[in-house]
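Only one protein chain is missing from this complex, and each of the others stays in its spot.
By letter and in written order, the chains are A, B and C; residue numbering begins at 1 in each of them.
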Amino acid sequence: MKIGFIGLGRMGAAMARNLLRAHHEVAVYNRSRDKAEALAAEGAHVAASPADACRDTEAVFTMLADDHAVEQVVFGAEGIAAALAPDAIHVSCSTISTALARRLTAEHSSREQGYLSSPVFGRPEAAESKKLLVLPAGPAGMVDRCRPLFDVIGRQTFVVGPDPWQANAVKLCGNFMIASMLETFSEAFATLRKAEVAAQSFLEIMTALFGSPVYANYGALIANRNFDDAGFALRLGLKDVRLVLAVAEECAAPMPLASVIRDQFLAAMAHGQADLDWSSISQVSARAAALQP
Amino acid sequence: MKIGFIGLGRMGAAMARNLLRAHHEVAVYNRSRDKAEALAAEGAHVAASPADACRDTEAVFTMLADDHAVEQVVFGAEGIAAALAPDAIHVSCSTISTALARRLTAEHSSREQGYLSSPVFGRPEAAESKKLLVLPAGPAGMVDRCRPLFDVIGRQTFVVGPDPWQANAVKLCGNFMIASMLETFSEAFATLRKAEVAAQSFLEIMTALFGSPVYANYGALIANRNFDDAGFALRLGLKDVRLVLAVAEECAAPMPLASVIRDQFLAAMAHGQADLDWSSISQVSARAAALQP
Amino acid sequence: MKIGFIGLGRMGAAMARNLLRAHHEVAVYNRSRDKAEALAAEGAHVAASPADACRDTEAVFTMLADDHAVEQVVFGAEGIAAALAPDAIHVSCSTISTALARRLTAEHSSREQGYLSSPVFGRPEAAESKKLLVLPAGPAGMVDRCRPLFDVIGRQTFVVGPDPWQANAVKLCGNFMIASMLETFSEAFATLRKAEVAAQSFLEIMTALFGSPVYANYGALIANRNFDDAGFALRLGLKDVRLVLAVAEECAAPMPLASVIRDQFLAAMAHGQADLDWSSISQVSARAAALQP
Partner (left out) sequence: MKIGFIGLGRMGAAMARNLLRAHHEVAVYNRSRDKAEALAAEGAHVAASPADACRDTEAVFTMLADDHAVEQVVFGAEGIAAALAPDAIHVSCSTISTALARRLTAEHSSREQGYLSSPVFGRPEAAESKKLLVLPAGPAGMVDRCRPLFDVIGRQTFVVGPDPWQANAVKLCGNFMIASMLETFSEAFATLRKAEVAAQSFLEIMTALFGSPVYANYGALIANRNFDDAGFALRLGLKDVRLVLAVAEECAAPMPLASVIRDQFLAAMAHGQADLDWSSISQVSARAAALQP
């Protein structure tokens, strides 16, 4: 297939590379052009604008930081909305708000273009090794057309439902599940540190109890207070908790744990942790307990 | 070794049976005698009282429901405290308060008896198949003497620290980790139900994301709203959250998620869920969102 | 002075009337024209549009429901922004977001128009009897020019600071103070109802303890479960809590009580209470305790 790919951060670059390796024809665009050119050696066409990346494609992927970036790329000058062919599909993999997903659905539809939300779970290493979980939602026919593409970027594809925004709701709830695990670990570690239990000891027991690599990896980050190499920056974690609370408000479903987590992220922001890994939320519980963070 | 075992609920009976199978000499006691007699066929000596179960033993295990039951068995008439030989060890596996653990430490010590807290993680099936996680804490010499016993009831032993109450703190924090996962799932499922995402779909994605049997099993209970067969009754879950909050207070370490969870358990109690499985905490989020629980 | 007044709900109509009674020349505009015409008998000029209400005025007041309504009136067709004379002042009394207040400040400034945020405290009866608290913020010179107008609509004027959005932050924090009192009352009443203490008894004691008419009035609404005559609709209360949480996020200052209150308002929304008085938040605590709401 002939496709476009916009947004070549660590996640996007890895996904685009896997599409290239599966012999798809890929036009790539990134705001800072050097990231696009790095993919030229692997066969990518370097596009000059989002619109250029859409030319003659059946599908264009976007993998961007937030709502604002997606709005720029879709509705801005030389944007996707004006350039994408009728029947071609915009596949949005970014973690964006359900509100923007609904707006994209409506705007593309009014132009007779297709739209799928297809967020993914996985850190950059998972993207590189084709181990993402891919969560498309949208009309079944569109999902079927894109399934071969999903298969080469992830290890498993879960079709969430007929409305694109449902996939964004699931992605946000999933990130809330992880954030809640981080905060839970944080509170337990702080209490046990004051009880003079070794962090390593609690980590081993929880790893054995839950049998989950997610617990093992994040638990180790917190136990070792190793936050500088941000796999996922705390300010993005705050953004996602804000967005899941927006879903909760749309649905009129209270999420009290999510509310607590938001407040902890705010305290972390106040203490200058915006660019640390989001597991550094543990410093908030430590400080509240008068421990050295 | 010659040992006593007091408290033959599903957990205790399975543990005592594994001690018998490892060719230890075990005197068993249970308040309702029939549960003790069920073990006689497997070689147990049926004791007439806690004191009787202590006679000539090197160690006596207790596996009871709560602080009150332990206090009765230790300090009541025909109790352990008055009967245990000097140097023999009381191994308390129950999920009790850190305050009681400290009192047991002091009282046994004043009688020149040994005391270990050794709580366990695992549901009854895990106890039967020797797959418990065993968490002893106390003086190293005592832990070493009991290690062969721990090895035949669990799959792994984690020595928590030199003070027995530390193991109780870890056990309570571990149960808080599970309770928090339950509440997190509950909030996400409620929101997604209002977003018309199939519960099964979210469950599969979270199972793939966390790769944890604990998430798979409890997530399925909540997704299927299957709460009548209580593996762990909600009122016991409330007790454990109350106890972890007591640890938080002793240590002066705020645990805001634990506080939210306690409130959700209270709402569940108000709605008559005391004897349902603790995963039925999900009905609280459902009700708050005006969903059919 | 010659002034315009836009937004003639119960609050706005009362304020406009008091300006007329103080012999100011007032052009009034309301989306549904009948409310404007009701003021014609008292000497108001009925304007055909927001722009028309600005014609030749020194100041134009807006008293509208929310951000959206203000944006329409200012930036929409026949809006204030395009019509207000240089040096004339837009006095925004609505309870809006700090973000919109900053945008209004910038937009009016770029047109050489003045802008003040001047939210008010008080229910409609207070507006009628000139007993509002008026909270202007903005450049001191503009505040001084408008002070005679503030004096005829309120009993006291508090100048909050040099930046208009500061007044909005104060107004939102004040509404949070009231909302928190409502939720606190709600929890206490629910617990005491289960303790079989008469609501009236607790209400009298709290009225004597706090000596506050706000406690007396809202406490009585909750004690008597009298929510149909909405002095302030619950959905507007939710809006204001959402906005104060947005301020908290801008300032990176966690507000955990506000977060809890937001969740309680969401539960109320889920149960169809959007148009009841916001004191009906008490039904949420009642339901959680399995009481008849």
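Rule of thumb we're sticking to: a contact is a pair of C-beta atoms (placed from the backbone, for glycine too) under 8 Å apart; a residue touches a chain by one contact, two chains touch by 3 or more.
Since the model is a prediction, treat every value here as computed from it, not as a measurement.
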* Quick one: say which of B:66, B:128 or B:263 touches the chain that got left out. => B:263
* With respect to the chain omitted from the figure, which of C:16, C:88, C:241 or C:255 is a touching residue? -> C:255
* To do: By the contact definition given up top, give the residues of chain A that touch the hidden chain.
  => 256, 263, 266-267, 270-272, 284, 287-290
* Structure fact -> chain C positions in touch with the non-displayed chain are 121, 133, 135, 156, 158-161, 163, 165-166, 169-170, 173-174, 176-178, 180-181, 183-185, 187-188, 190-192, 194-198, 201-202, 204-206, 208-215, 244, 247-248, 251-258, 260, 263-264, 285, 288-290
* Can you list where chain B touches the absent chain? -> 242, 248-249, 252-256, 259-260, 262-264, 266-267, 269-270
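In this section, only the chains that are shown with their structure count from here on.
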* Structure fact -> Of all chains, the one whose CA centroid lies most distant from that of chain C is B
* Chain copies touching (chain A, chain C) - same or different residues, decided at half shared -> same
* What is the distance, in whole Å, between the centres of chain A and chain B, each centre taken as the mean of its C-alpha atoms? -> 38
* Asked: Roughly how many whole angstrom separate the Cα centroids of chain B and chain C?
  -> 53
* Asked: Roughly how far is chain A from chain C, going centre to centre by Cα mean, in whole Å?
  -> 38
* **Contacts with two or more other chains, residues of chain B listed in rising order** => 256, 263, 288-290
